[in-house]
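One protein chain omitted, others in place.
Showing chain A:
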Amino acid sequence: MSRLYDTVEPAVIDEDMLQKAVEEQGPKDEAGRIAKQEGIDFTDVTQLRLDFKNILKIDNLWQFKNLVKLQMDNNIIERIEGLDTLKNLVWLDLSFNNIEVIDGLDSLTKLEDLTLYNNRISTLENMDKLTRLHVFSIGNNNLGSLDNLVYLRKFKNLQTLNLGGNPFCEDENYKPFAVAHVPTLVYLDFRLIDQNTRAAAEEQYRYAIEELVADETALENKRIDQEEKDKEFSRQKDAYVENLNGPHLFDSMFLDDPEAPKLGALPGVDELLVVFKEKMVGICKQVFDHGLAEHAKRQREVEEFYACVQEAKIENKDMGITKIQDFNKYKKKAFADFAMMSDPQMLEDKVDEFNQEVTKLWDTLMGYELQLVDQLEDTIKDFERAMADMVVVFVEQVQGLISQIRDLENVHHERILEIAIITLEKYVKNELDDEIPEELRLLLVDKDTITNAVSASHDTHMLKIDNREDDIIQRANGWLAALMERIHQEEEVTRNRDRVKEINNFIDHLREELDNLDLQTGM
């Protein structure tokens, strides 16, 4: 709230204020009594109102994780902040404050209703994440340019908008501009937009809107393309063969090779390179295709495994549930019998019988669990073996293909060496016809120099190829290890412990129930 004289001390959101507000706005009557008795957790609160409190800074609200509606109107807040933890917020009211910039709303993705009425905002911005925005009130602010409204086009659910009282409302085109530029709008400044207004507005701004739409579509398409590309790339990456469907490996071999450009100038080398590149790209493509195929195969295998495990678990679960249901029926009957019985001897017998039944139930349930553990263990072993085989086969095939690349490189190396020596000889004899670049000339000093250069280039290439190979193998093996680790942990250890705990808990509960009952009958 803007005031001329800040006579009142600004208030701070502290424990007391929150507690008081929560209690005031909490449940009433009997529920209120209970609530008071046990206290209200801030995490349970869904609505909070902090109005007319002279608050300067939004703070200390991080406990209200489940807050759905927050009203902080009529304060002297200057910045939107401290709301990052309120992820469930749907309704936010910050009207009649001193906010100048829209900010700090990025984590409120569920927000549908935002009120910033009567503030000092001059630009619409930083609201990209509020995709569900339905009602937006930004009247009585400092918005000067109609272009601000173009920003609102991105909210596909925005139906109600309040803009009155901004400087740009003076503009006679304000209304048609708003209607035309925010196509989803149904209510503007508390009034229904009728067909005529809409048609007129659309006519007026047709060209501008068309341009906007075209831009937006282009952007959208670009985004979709990029997304698809990213998806495809990540798929390839999962298959460990990213960038192998082109000359990427070949290029990288020569990129990090300082000798390559020099040697490339040797006569006849360029043709050699073309052939080399072609062959290598061909083999890379093979690796790529093979990798993708194998990846899909592995994926299928894993899915099938999980489906089977799930099936077994559900079957086992159903068995357990039936058993427990049967027992519950027995229990009901037994408890009814207990209540009826008066003879202590018979009662004792009955209780003993019940206890035996409970033990039997425990045995059965544990038996089921052990059976499942055995079954899963076998299956997991099978799966592990099959997956290991698959990975080994894949690795071997990749190695085979990459050794072909290596052979290519070796052949290439020998040819270059040959050319280099011949060129050297010619150079020494001054029989070379063409101009030779200076860098190459430096190498053509003697045989050792040129041989070294060629070898260095070869080594670099070899290193690149080896690295790529190692990379694929390592990642494949790593994936397998991680998968198996996870399966063992999740499917065997954690599951088993949970189940055993659950069974024991249930059995304990049954015994406890019996004790309670006995106590009552005993008394």
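Keep in mind that, in the parts below, contacts are C-beta pairs under 8 Å (C-beta built on N, C-alpha and C of every residue); 3 or more make two chains touch, one makes a residue touch a chain; residues count from 1.
Criterion: contacts and distances are computed from a predicted model.
Assign the chain not included in the display its UniProt protein name, restricting the answer to "Ribosomal RNA-processing protein 42", "Dynein regulatory complex subunit 7", "Aspartate--tRNA ligase, cytoplasmic" or "AIMP2 thioredoxin-like domain-containing protein".
Going by its UniProt entry, the chain not pictured is "Dynein regulatory complex subunit 7".
Of the residues A:Cys308, A:Ile436 or A:Ala456, I need the one that contacts the missing chain.
A:Cys308
Write the list of chain A residues that the hidden chain touches.
Residue positions of chain A that touch the missing chain: 27, 29-31, 34-35, 37-38, 40-41, 44, 304-305, 307-309, 311-313, 317, 320-321, 323-324, 365, 371-372, 374-376, 378-379, 382-383, 495, 498-499, 501-503, 505-506, 509.
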